[in-house]
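Beneath this line is the structure, given in structure tokens, with notes to follow.
For this depiction, one protein chain was excluded, whereas all remaining protein chains were kept in their positions.
Let's look at chain A:
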């Protein structure tokens, strides 16, 4: 999503978000992420207005004080930016890819099922299975911090069964242009 992203050409405009919309964003973030209202309040205080940065291809980035915190594609789920995820690693469910997949992930590739199901990978167990279309934190084998944020294309059970093709679509990853963007 952010592999080639140039702030100068790809951003259409900044607009402060209406407080009613902010409320609805806050509610959906609270329901979509595993985050306590207090923590969300700490990273995004109610008093601080959210700024909506509209970008090409229906990407919206929401910033507080110019720092990107949340982004969204079209009206899909909200994703935290990778920096936010590093600070609060528990807000998204975790999947893990094996070591061999890291360099492809860092080049922006989507994550294929075998990398997630192999010995170095990790998928939530069946009793906590994720459906398709849920945002996940992509971790890597032997690493402490998340390396990307993505969305599941298949349910986790299905990934194990099919074990082929794209399992998690990468939304943002370490070193892409959203990562390079400190402030907006």
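The working rule: a residue touches a chain if its C-beta (ideal position, glycine included) is under 8 Å from a C-beta of that chain, and two chains touch if they have at least 3 such contacts; residues count from 1.
Just so we're on the same page, contacts and distances are computed from a predicted model.
Trainee: For the complex's missing chain, which UniProt name, "Putative tRNA splicing endonuclease subunit", "Beta-adaptin-like protein", "Ribosomal RNA-processing protein 44" or "Translation machinery-associated protein 22"?
Mentor: Protein name of the absent chain (UniProt record): "Translation machinery-associated protein 22".
Trainee: In the complete assembly, which of A:3, A:54, A:99 or A:160 touches the absent chain?
Mentor: A:99
Trainee: Looking at A:18, A:46, A:65 or A:87, which residue reaches the missing chain?
Mentor: A:87
Trainee: Kindly note down the residues of chain A that lie in touch with the hidden chain.
Mentor: 24-25, 27-28, 31-34, 36, 38-39, 41-43, 75-78, 86-90, 92-94, 99-100, 102-103, 106, 120, 122, 124-125, 128-131, 133-135, 137, 139, 141-147, 174-175, 179-180
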